[in-house]
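For this depiction, one protein chain was excluded, whereas all remaining protein chains were kept in their positions.
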Amino acid sequence: MTLALDALLALALLALALGAVAGAALFRSIVMFIVFGVVLALAWGRIGAPDLALAEAAIGAGLTGALLLVSYRRLVRTTPRRTPRSRPAARLALPLGLLSAALVLGLGASGFGLEDTTTAGAGTVAVPSTAGQAVLAEMASLPLDNPVTAVLLIFRGYDTLLELTVLLAAYLGARLALGGSPPLSARSAPAALPMVGALLAIVVPLSALVSLHLLHAGSDAPGGAFQGGAVLAAAGVLLVLSGRLRAIGSAPTSQRLLLVLGTLTFLGFALAARLVGAALFTLPGMWAIYLIESALLLSIALTLVLLFAAGGGLAWGRE
Amino acid sequence: MSLLMMSGSGAVYLLAAAGIIGIGVYGLLSADHLLRKLLAMNLLGSGVLLLLVTLASRGGTPDPVSHALVLTGLVVTVSVTAFALALLDRLYRETGEIRIDAASDDPPDPADPADAKP
Amino acid sequence: MPSHDALALLVLAPLLAACLTVLAPAAWRWLPVVGTLVALPVLLAILTPAVVGGGTLVLALAGHAAPLGIHLRADGLALLMLWLVALSGGAAAVAALRSHPPASPGGGYFWPLWLLLLAGLNALFVSADLFNVYVAIELVSLSAIALIAAGGQADALRAAMRYLLLAMLASLAYLLGVALLYAQHGSLDLYQLAAGVAQAGGGPAATPARAATLTALSLITVALLLKAAVFPLHMWLPQAHAQAPGPVSAVLSALVVKTGVYLLYRLWLWTAAGLDTAAVATLLGGLGAAAVVYGSLAALVQVQIKRVVAYSTVAQLGYLMLVFPLVGDPRAAPGAWMGAGCQLFAHGLAKAGMFLAAAALVHGMGSGRLDRLAGADKSQPISLFAFGLAGVSLMGLPPSGGFLAKWLLLEAAWMQRAWFWMAVLLLGSLLAAAYVYRVLAAAFVTPPAAAPGAAAPAQSSRGRPVPLSMSLPALLLAMASVAMGLWVEPLLEMLAIGPPPSVGPMPALGGRP
Partner (left out) sequence: MGLNDIASTLLLAVAAFFYLAGTVGLLRFPDVHSRLHALTKADNLGLLFVCLAMALLSGSARVAALLAVVWLLALVASAVSAHLVARRALQFDPQAPAPAEHRAEPPA
């Protein structure tokens, strides 16, 4: 029964991926991709990765989808030039696609074969302890119960710090690439509509609440700063779409502070550890984790909204 | 949790990951529109991340390190995608182009504006 | 300051500075930038004696040893690259301070990205963790591509977009390889993986473990070849490097493409050191040889000066690939290794200098075309001299660093009677001489009397003076690349710390055919 469910999800994933890639209409492809993200979130849940399910739904499907859609709308204002599709790359596409699928499948299958031998011969062959097992073994000695959060902040916090800077670089790079041109205002849903106002009144506070909950829950249950930040960003995206927030050319100081707050806080704790004689990136306790995660959440949310709005900063209201 | 993680469903998602990667590669090569290429790139990325988790959770226990890696990968992917879309936006505004031949050798030398003969 | 902290700060200080640059008011943005340019050499001056005296330095972040945590690691090769970042990156930054003033509106985005690029490069060179390297690669690619697009001209945007698509694809291939390796061996540490890779890859043919390990290595290799723009995956490079703003081109050619080469060294000379890699080494060497010949010939026919320099990068990266076959012979390995290190360093200095000089020439003459350079000998003496000096190093004329590198590689090839690699090395130098000469010759031509129909203003045919902040960094870098040949002992001493297992003093490890 469960296998049937998994098979159904897998089939849906493949069908949606194919639809996203092979469909004739670009808009439809993007919608397919968004649905693909939602189904993939379900799949993450089935694989035992609820953290990833939340992140995929919020980031992979939600924000990436919103980004693609808003970009689509900007590009399709005028009809794109049609170009012949008989390029050599296009002719190679099908065989190469099949080849890579077969290759990955073969390797994955061989990986599964290996698993059987190692688990069977665990007594005789020294099975290498994986990083994941090492983390699970360490969990008992940590003040938090979610191993994924532990990896993100305690064991591989350095990765997380660099990842934040990638996000920051995306914002800076997008600003540099867009040049001095004024930000494109996302004119769409009329904010004056009473229904939209009602939706915002319900959804925005609720999103803030959910993101705080995810942040708080993240130490012991699925969730964390990234999921929370993405949910908060979704509320921001709604505000931008409805015209309550608008993109402006450059960020005021308060927003610039917010943009780098996560990186600075994390960096501060990483370095401060040396002042008390601990190793770099050693966090002093749960309070530090909460503090860092709160800062991360705010920075992530603002950066994602700014990337969506294609603006340097945000301001309330219409021009 | 362990019931869900029996090798059968692991194999199913492995199959799915392989398929998604294949479709992603196909889409990347066959797509003309840059937005489509980026979409295919995101699909390919999803396939790779799915494979990472599926392979790492061999033996049925989910591997928290792989989950953390994928979370990082998701954020990196959305960052790069957002930047790419901004770049595409500017490219479109400057040139009106929405396609690019990524595999070609560099184009012939553009004429220097200073050389334009009257 | 303990040397461990200096190691971590080499990454964290530019990160901090980038955040401060975002925060600072426009008038004060220069401060974190200049602070970083000063801090990097100082930190290296603390770190270098510790590594040279005490051997390879390993720092487990948060006190968690691999595979649980991430290691930072500084050996001779890493140190060499870090110095290159500090020197080439620093000199290019001085030129960029002029062309992209920090106080300008764009400077608020340009300079944080520049600092993030430096942080990413340093992070990549000191990382011992495959996934951490992935994040660092993304940081480097993203900031580098954004800096290419900074100009905003259509050609720069096209080049940036093409580079970005290929970089994304390469990153995914890399990540797929990492996923396979992690699933197989349960660790992400480059050096811990070596044992597992040797066991799985050296096993009997056609076991699943062997297939998965070798495929993972090939995927990562292809990804890195693309990042390193090794022939025939170089197609994105000439446009990207030629269209970027001058100082950015310098950093791209001197440092960013080197990340791919550097990681290839790490992968094949450390992680996969336990495998019989003779076939792979020959393949990589063959690609390198093709790159030397193709890149040099292509540089010979370019019309734009920056494209000459860009194709020269394709060629010079080829030399770095020749190391793989040459370290195969235990007698020749140390020499080949030293040669590779010298080539990395000398090319990094010379190419950054050459791009800065080219940018200054383009700025001064008002055009990037070779046939518009006529008269540059009079109006742009410093830039032209810097270009020529850098060219001396690229050709490999004594006493330059490039000469030393090529000499060491030639000697290694001679010792194992590898005539083919020797021929490639010599041919490459000859062709380099030709394309550098072509630029110089174009500059020493007396400008023709203004043709009656020429639309170009009279000023551009004569050239205008360029600020010293543009030409002087170029000259300093070019001089450093030449002087390096005279003062090479510290470099060789550094390279001797933590060489690859196949090169190291332990002959038992190096005796593979």
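General remarks:
Think of it as A, B and C in the order they're written, each chain with its own count starting at 1.
What we mean here is this: a residue touches a chain if its C-beta (ideal position, glycine included) is under 8 Å from a C-beta of that chain, and two chains touch if they have at least 3 such contacts.
Computed from a predicted model, the values in this text were never measured in an experiment.
Every shown chain that the unseen chain touches in the whole complex is listed here: A. Set against the missing chain, the residues A:L69, A:L96, A:V196 or A:A315 yield one that touches it, A:V196.
For chain A, the residues touching the chain absent from view are 189, 193, 195-196, 198-199, 202-203, 206.
What we mean here is this: only the chains that are shown with their structure count from here on.
Computed centre separation for the pair chain B/chain C is 26 angstrom, with centres defined by C-alpha atoms. Annotation: 31 Å between the Cα-based centres of chain A and chain C. In chain A, 104, 109, 111, 130-133, 135, 155-156, 159, 163, 166, 169-170, 173-175, 177, 179 are the positions where the chain touches two or more neighbouring chains simultaneously.
Each of residues 131, 135, 138, 142, 145-146, 149, 152, 157, 160, 176, 180, 182-183, 188 in chain C touches at least two other chains. Within the complex, the chain A residues that touch chain C are 103-104, 106-107, 109-111, 113-114, 128-135, 138, 154-159, 161-163, 165-166, 168-170, 172-177, 179-180, 250, 253, 256-257, 259-260, 263-264, 267, 270-271, 273-274, 278-283.
By the touch criterion given at the top, residues 4-5, 8, 12, 15-16, 18-19, 22-23, 25, 59-64, 66-70, 105-106, 108-110, 112-113, 116, 119-120, 123, 129, 131-132, 135-136, 138-139, 142-143, 145-147, 149-150, 152, 157, 160, 176, 180, 182-188, 196, 208-209, 211-212, 215 of chain C touch chain A in their complex. The residues of chain A lying in touch with chain B in their complex are 2-3, 6-7, 9-10, 13-14, 17-18, 20-22, 26, 29-30, 33, 36-37, 40, 43-44, 46-49, 51-52, 55-56, 59-60, 63-64, 67-68, 71-72, 74-75, 78, 80-81, 83, 85, 87-90, 92-94, 96-102, 104-105, 108-109, 111-112, 115, 119, 130-133, 135-136, 147-148, 150-152, 155-156, 159-160, 163, 166-167, 169-170, 173-175, 177-179, 181, 184, 224, 226, 300, 304, 307-308, 310.
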